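Okay, so here's the structure we're looking at.
Yeah, one chain of the complex is gone here, protein chain that is, but the others are all in their spots.
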Amino acid sequence: MSSHSRIDIQEPTFGAGIWHFGRYVDRYATDGYGPPVSTLEAIDLAGQVGDLSVVDLTFPFDPPELGLDEVKAALERNGLRAIAVTPEIYTRRFVRGAFTNPDAEVRRQAVELVSRGAETARELGCDYVKLWPGQDGWDYPFQADHSELWRFSLDAVRELATAFPDLRFAIEYKPREPRNSMVFSSAAKTLLAIEEIGLPNVGILLDFGHSLYGGESPADAARLAISRGRLFAIDVNDNHRGWDDDMVVGSVHLTETFEFFYALRDAGWDGVWQLDQFPFRENSVEAARAGIRVMRNIHRALDLVDREALAAAQKAQDALAAQRIVQQALLSSLVER
Amino acid sequence: MSSHSRIDIQEPTFGAGIWHFGRYVDRYATDGYGPPVSTLEAIDLAGQVGDLSVVDLTFPFDPPELGLDEVKAALERNGLRAIAVTPEIYTRRFVRGAFTNPDAEVRRQAVELVSRGAETARELGCDYVKLWPGQDGWDYPFQADHSELWRFSLDAVRELATAFPDLRFAIEYKPREPRNSMVFSSAAKTLLAIEEIGLPNVGILLDFGHSLYGGESPADAARLAISRGRLFAIDVNDNHRGWDDDMVVGSVHLTETFEFFYALRDAGWDGVWQLDQFPFRENSVEAARAGIRVMRNIHRALDLVDREALAAAQKAQDALAAQRIVQQALLSSLVER
Amino acid sequence: MSSHSRIDIQEPTFGAGIWHFGRYVDRYATDGYGPPVSTLEAIDLAGQVGDLSVVDLTFPFDPPELGLDEVKAALERNGLRAIAVTPEIYTRRFVRGAFTNPDAEVRRQAVELVSRGAETARELGCDYVKLWPGQDGWDYPFQADHSELWRFSLDAVRELATAFPDLRFAIEYKPREPRNSMVFSSAAKTLLAIEEIGLPNVGILLDFGHSLYGGESPADAARLAISRGRLFAIDVNDNHRGWDDDMVVGSVHLTETFEFFYALRDAGWDGVWQLDQFPFRENSVEAARAGIRVMRNIHRALDLVDREALAAAQKAQDALAAQRIVQQALLSSLVER
Partner (left out) sequence: MSSHSRIDIQEPTFGAGIWHFGRYVDRYATDGYGPPVSTLEAIDLAGQVGDLSVVDLTFPFDPPELGLDEVKAALERNGLRAIAVTPEIYTRRFVRGAFTNPDAEVRRQAVELVSRGAETARELGCDYVKLWPGQDGWDYPFQADHSELWRFSLDAVRELATAFPDLRFAIEYKPREPRNSMVFSSAAKTLLAIEEIGLPNVGILLDFGHSLYGGESPADAARLAISRGRLFAIDVNDNHRGWDDDMVVGSVHLTETFEFFYALRDAGWDGVWQLDQFPFRENSVEAARAGIRVMRNIHRALDLVDREALAAAQKAQDALAAQRIVQQALLSSLVER
């Protein structure tokens, strides 16, 4: 289209959490939604997608004795780079808490596991270490002293960020699951924690679905984090707003997904566009392609927005005008495929 | 208390789903919240609780080759009876649907598995076969023809109920999980299905938590099912209203739990008071005892309600008066322990 | 577009609740979101939209002494027809209940008000009388005897439908608001009531937003009601799924709105496409136009769906394939504007 040829569209870098290609289990299908998938197999599946450039690797690898060289080789043969390492501080050892476990010895193990993950991230040349303390929180009223959980959480992150000053640590917040309530539950609460920690190498990984289902506007949350220099990474997916369904990008909230990416572009943020989908019952390679197809369309649409008109509409807080402008851009872009 | 000595309190029968004592897994702690627990071990744990009389057994047993005689012996030595069998139509084979699977062969397998479970239930002298078609539904808009899913679901239940006219089948409804949307999602929708099926031996298992988190008043849902002769069984637990947290009974919604049991008593329903808790991070025997302690208190409180005063308050729809009466009874009862 | 010229697109009839053009009040802006709007003024505003053919009129008119002839004249000069009358059984007199009020005298007044509304509907040649018993339900646990509320509700509707056998009565269900819990809370529960009433002239008005926010799939709910011959009317709008926000059609859930209309078309339902938006802070005429613009696009898209491919995808319950087909049609259609 001529309107496109005038615009130099530099595609974003697409990425995915490696678990996207793994094996899902839940409390009902305890034998899994499919057969086991090793780290190397998952990397090969990621490679099959064809549009992915980076992956976020869970650590330890599966099997744990898998060597780093083999992982590097698998990444290379698939044209992939490890953008991050996600230490698994949410498995059986840590179900009563990782950084906030009542047992000091387990808290120590959590920090050690993340440290080993950080060393691996360093060797892989990653951009950041992801912290996902999903077991840190509480289930019942009166179960815990919230101040102590807060302190435990901040102490652990501070210790890690101090020990690895050359690495960046991105905290992925979420309202709940697996814990009924997580300590790092929202963008604002995590930013409060980060500012209290006071180190430059701690930031946020904003998962679109976590933000949406936590009642935030992901676009608003992104701007807040960026304004404080703390948006280290993003994950995208979709849900029905009541749970972290990790559905394919844009399958429910296309407009809000577009608003999210518009806010990122507008604020000059240009990190990786990363998938965190859980295609329980779909082919994982196809599901990744579907997500990338939508993201690619959204990316193209960003150039088609009449930015001046939108700025005027937003200045006037005119919802009807803004929607019309946005639908025009979004849908023009999408139909070209 | 004198007010008690005048009343002949016949304790209800307490029961539990055997999975209460099993091993939990979710998509994060894929190695489980604890070590594996076999059917016999779970029965022994149920026996340790001390107040349980009946259990609902998942089928096939674990391991699958476990003989019925061994199960019977384990039940007997623990003073337990099998009130129901729950065929596992939600494991890997059925993740894309049991009764509604797009593949006719898998639908057939689902009916067969339930049939084998029904035979086992017959041999165990159970009160009902529980149908929990948690994988029957859809995840995405436009994914399925809802009319076809409805038809598949009703056909399967009708076939089963016809094949086993001497047994009762209790459908456990739930808004969602593991599917994003379940076919049997509410009391009313399940009653519509049951009346369409038109057989006397199909009813509802009303799970308090499913009802609450689906936006129903469990007391209202119970009355509706009872008025049509279809309340075959109940499960109790609690949650934070946004998800099926399967917490300990009364830990969050004590008043609404009391209202639920009050409605059952008032309508003359006298089935088993059954636990469906998932104590992921607690000792399962202790969690069962905690749930029974609360249920026992509630049971005692039922006799302490000033029924005439409450009837008058409800006649006037006077919320403040009703609450005062109820709190008085509930709390008087609880404090005696 | 050539693909369009081959298809004879017969536009649907567009309608709106007259309150769309009225004055909004809530518990904060108690002085209203704008100045008062009389019935005649509202009809004139509806006329300004330009694409509306029918309106649903609240009754009594405002002011109450306004004559029917004046209303008829206003409708006529704006090219509008009254499709329905909605008796206001939710104002001060009825805040403790209309059909379920604890005071028999007020219950009588509710039936009388609806009866007068029905007579007006008859004189206006309406298609149906809408019943919206938003104050019928309860707020607190233990406040009411749910069985009595159910009986009161059914008795009133049965009495009305019997008294006006030539008119149709459409019950608009909703989970809650203004009551914390409504008696007619879901499609399934309302269908149970309707079948219990057992008269042919009682059906459902399915409000898309009520259904969505109540956890239903509106498409599924519509099919269920149609399969029993009880879908008398629909209202459309949108929301954030946590409340009945009555936002502009398609502003959040475009795909699900499309799925809803697809289900209606597929089942051969061809009633009015009716707006129930509450543009608190927008120009009401512009908001109606925005809603109609989206509905018109959706209508066009219905013809663009590759129905065979979609049927195959749904047969296989293939979410990824279904989404791709649907996005293609929906977005092709939308971009033409």
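Going in written order, the chains are labelled A, B and C, and every chain counts its residues from 1.
Here is the rule we go by: contacts are C-beta pairs under 8 Å (C-beta built on N, C-alpha and C of every residue); 3 or more make two chains touch, one makes a residue touch a chain.
Every value quoted in this text rests on a predicted model; they were computed, and no experiment measured them.
The chain not displayed here makes contact, within the full complex, with A, B, C.
Contact with the chain that does not appear here is found for just one residue of C:87, C:117 or C:141, C:141.
Contact with the chain not shown here comes from a single listed residue; of C:66, C:95 or C:267, that residue is C:95. Among A:13, A:109 or A:143, the one in contact with the hidden chain is A:143.
Here one chain is not drawn; of C:56, C:145, C:216 or C:245, the residue touching it is C:245. Within subunit C, the residues in touch with the undisplayed chain are 23-34, 90-92, 94-96, 134-135, 139-141, 176-178, 180, 240, 242-243, 245, 247-248, 251-252, 278, 280-281. By the touch definition given at the top, subunit B reaches the unshown chain through residues 240-242, 248, 251-256, 281-283, 286-287, 290, 319-320, 323-324, 327, 331-332, 334-335.
On the side of subunit A, touch with the chain left out of the figure occurs at residues 96-97, 102, 138-148, 150, 175-176, 181, 185-186, 188-189, 191-192, 195, 214-217, 219-220, 223-224, 227, 255-256, 259, 262-263, 310-311, 314-319, 322-323, 325-326.
Everything below uses one rule, namely that only the chains that are shown with their structure count from here on.
Rotating subunit B by 180 degrees superposes its CA atoms on those of subunit C, with the angle stated to the nearest 5. Between subunit A and subunit C the centroid-to-centroid distance comes to 39 Å (mean Cα coordinates, whole Å).
Per-chain CA centroids place subunit A at a distance of 36 Å from subunit B. Shared contact sites, meaning residues of subunit B that touch two or more other chains, fall at 96, 139-141, 176.
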